[in-house]
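Below is a slice of the complex: some chains, not all, each in place.
Labels for the chains are A and B, by order of writing; each one numbers its residues from 1.
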Amino acid sequence: MTANPAICASNLAVRSGDLLQQLHESVPLVQVITNAVVTNWSANILLALGASPAMADVVGEAGVFARSANALLVNLGTPNPGQRDAIIEAVRARQEAGTTWVLDPVAVGALPVRTKLATELLADHPSVIRANTNEVLALAGSGQAARGVDATAPVSAAIGVADTLANHTGGVVAISGQSDYLTDGTDAVWVDNGDALLTQITGGGCALGAVVAAFVSLHDTTLLEASTAAHVCYGIAAEQAARHASGPGSFAVALLDALAGLHPAMVRDGARVRIGADECDA
Amino acid sequence: MTANPAICASNLAVRSGDLLQQLHESVPLVQVITNAVVTNWSANILLALGASPAMADVVGEAGVFARSANALLVNLGTPNPGQRDAIIEAVRARQEAGTTWVLDPVAVGALPVRTKLATELLADHPSVIRANTNEVLALAGSGQAARGVDATAPVSAAIGVADTLANHTGGVVAISGQSDYLTDGTDAVWVDNGDALLTQITGGGCALGAVVAAFVSLHDTTLLEASTAAHVCYGIAAEQAARHASGPGSFAVALLDALAGLHPAMVRDGARVRIGADECDA
């Protein structure tokens, strides 16, 4: 039995389809400040999804754009000094406009410059933090850093820490792993959609952060529900792509095609969502 | 009846094929200073076309390279401070060498830093400005800026402004849209080749700017004719790619394959070009 009747698995499946429909109709403008490895990939993922990406990451423009964008993604994968300044400019500017924003703290804990920046950015209350287990642990000041950009600890190792972090930021924390764990500090959702090939292409997680940004820009939903929809849609597209793939190269191509062909009904039918408690009350 | 007998639709189709042949034989060296999202894509498009791309965008090298390159592309999509300085260095250096250059003023009007830079660069007489409607309007100091990087106004809304702008720069202005409008201020051409999938991949327009740069480096042609050939070749390749595509991912892959397989005869047969006035005099 859940406190919030909307937070149940079958409802979330239906709502995920509805939100994809809403996204297709509204074509949200997503400001993408991301790392040098995944700029092209993230932009193509957003276009395939039906959103409108723009990488405005120059000082003097990042703040202007953040005021008019529907959502902002900040990914700390290659945070050169100019981009760090642009990130701060964008995050502060979006505050006045109330723009939702997503923080993807790539390799936080393992590398000092981004760790300091990410910690400071927590004060700006990211609407969603999308990260792997090690990054969530590091952001919360606990746990071992990974050696590289990939997680070494299971998602379950960070559940309590993620709940606490979500309560601290007032937003959602989404941990990517074999199953993804999403929490707003009160309610929590597991998303089982996805495919292991996502870990064999670069930006498999980074692009998910961009998709989350597109979804949390939508109206008449909650951050947890919209974040869940993002993970479900991306994961279903990955499952479809994996069926047509001969390896990571053809998988990435097929993932773009699958995202572009995704319909609300496919989302409702394909969603594999679990909640911490049992199914819907009704 | 056109003033210039070379500017007629059937001639332009034949000439487009000839120029592709000339490009294949000369393998022009194109300096590409472009945005962080489309560097890889633009380089691959140029290689598939048969040109030789090089991204020399560092201060102290950009000018050196601009003197020996056959053409220079300047795309303002992510103009960080170092790249802005390199752009100015390259544009000034190519002046002495007479290198043709293409300006792609991405999101000009919507964002202040690039708007200022683009306006200044007009004094250096870009051989071709390739842009969407909103960008042309903004560059000319008129019209509404788009919210993001995509055009919101029809091409027809900027025809007069484009003619005036071409007369001001002494070069060509090419507006990308459902049909593309190219003008040198006196003559004008419409190119109907292309496919809507170009708007569902990132860099669909940016890469066209690179293709234009490769073509306007050729000898024994005019800027308008060479720019038309670029739009025709790119558009025909996009049409072929769309026939083999299941979505934007496979379309991008097929576009590279189609460009690499493009022959002059296919260009002559596939060109869909109209001029403002009627067909050829002869």
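Methods note: a contact is a pair of C-beta atoms (placed from the backbone, for glycine too) under 8 Å apart; a residue touches a chain by one contact, two chains touch by 3 or more.
For clarity, every value in this text was computed on a predicted model and none was experimentally measured.
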Total identical subunits in the assembly as filed, 2 in place: 3
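Convention: only the chains that are shown with their structure count from here on.
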For the complex, which residues does chain A have touching chain B? 29, 36, 39-40, 43-44, 47-48, 52-61, 64-65, 68, 82, 252-261
Please name which positions on chain B make contact with chain A in the complex. 35-41, 77-82, 107, 110-114, 147-150, 200-203, 245-250, 252-253
